[in-house]
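A single protein chain has been omitted; all remaining protein chains appear in their positions.
Going in written order, the chains are labelled A and B, and every chain counts its residues from 1.
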Amino acid sequence: MSRQPYIRPVSKTTWYMRNGRYRKYMLREVTCLLVGVYCFLTIWVLAILASGSQEHWNAFLVSQQSPSVVAFHAIALIYFLVYQTFDWFKLAPKAMPVQLGEKKMPDRFIVIAHYAAWAVISLFVFWLAGVI
Amino acid sequence: MSTRQMELEVMRYDPEQDKAPYFQKYSVPCEDDWAILDAINYVKENIDTTLAYRWSCHMMVCGSCGMMVNGEPSLTCKTFIRDLPDRVRIEPLENFPIERDLVVVLDDVMEKLRMAKPFIIRKDDPPPEDREYTQSRANLYKFKQYTMCINCMCCYAACPQYALDKSFIGPAVLALAHRYNIDSRDQGKSERLNILADHDGVWECSFVGACSEVCPKSVDPAAAVQQMKIDGAKEWWKQKLGGGKS
Partner (left out) sequence: MAIAKKAFVWGLFAAGGTLTAFVFPVLIALFLLVALGKVPEGLQFENIHAFATSWVGKTGLFIVISLSLWHAAHRLRVVFHDFGVRMDNLVANAVYLVALIGTVMTAFYLYKI
């Protein structure tokens, strides 16, 4: 009897097409591109503010008003909510379990706490920005 | 009890004859309450005695009958035919070399298991003779789920990072190490982290979470690995601020 173990090939570039679980994971991972985009967008905002010119600022606000920019932000918002915010909250209890006496706190309590904190933070920022 | 005719497509590989694995079809009259393992046993006993596969207890304890069932890493003794369509594809666990038919080579994981030092490490030698190390119920409940692992290796078959890079230590071994790290009797956490939070350790995990989803014993390796990353990050700072030793 000779041993000759067979190794099945795995594609380094398309492995995630094998099942829905992996595809969902990849959709989550590419949210990093959105984070990058909004970081640099905000840095751009800071650059305009640093120039100290009100005209520059108003020109920037006007330059942003186009249907394609609206579409981009709207899609980005939904995508980000689904694949980053909700996913992060869902996975949070795994990384930070809470023990109450002898029992583990049910995951859903930790998730609910995250949503509550998120609501407070969002309302605070909207209040700060004068939206509400 | 009624029977149902099922088509099993079983991956076959004979290292002495075959260049590559292929699928062989078996038509099996299955009883309603059968698990996939029963159908495979039926093939072995009644259709094809050359089929090679591992099993022992048929009751979710021994962990040896893990296989891919329709692409999902499964313990075949607890995967029931009533939950499956008429055609079922059975393959050996992914991400492991195939020894023969449905039998895989697990040497790699066994080596890694050694690295995790899955035993209680104490610094105060010799151990006390007149008493045992006491354990609170609260602490037991903290790590108990991780002790349920039966080393069936379904989590390794589900892990894409292990698939892409075999040097990654992987889910079950890391979960077992975490079980000892959070045991109040253990004092070997930093010793283990120095090994398991090194390059091939926890950082290779990108939190796909598939390991926990497929675990037949409801162990949560993904949680263990994330918690170990937090421990590893803390330990890194501790070592930097403490002058290199912990």
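The rule is short, and it goes like this: a residue touches a chain if its C-beta (ideal position, glycine included) is under 8 Å from a C-beta of that chain, and two chains touch if they have at least 3 such contacts.
Note that this is a predicted model, so its numbers are computed, not measured.
Of the listed positions A:70, A:98 or A:112, the one in contact with the omitted chain in the full complex is A:70.
Annotation: of A:7, A:98 or A:121, A:121 touches the absent chain (contact as defined above). The chain not shown here touches chain A at positions 11-13, 16, 26, 29-36, 38-43, 46-47, 49-50, 52, 54, 57-58, 61, 64-66, 69-70, 73-74, 76-77, 80-81, 84-85, 88-89, 92, 95, 117-118, 121-122, 125-126, 128-131. Although one chain is not displayed, its contacts with chain B can still be listed: residues 160, 164, 193-195, 197-199, 201, 203, 206, 229-230, 232-233, 235-237, 239.
As a convention for this text, only the chains that are shown with their structure count from here on.
Look at where the CA atoms of chain A average out and do the same for chain B: the two points lie 31 Å apart.
Looking at the complex, you find that chain B touches chain A at residues 13, 15-16, 18, 20-21, 71, 94-95, 97-99, 105, 137-138, 141-142, 160, 163-164, 206-210, 212-213, 220, 222-223, 226-227, 229-230. On the side of chain A, the complex with chain B involves touching residues 1-8, 10, 12, 15-16, 18-19, 21-22, 25, 29, 91, 94-97, 99, 101-104.
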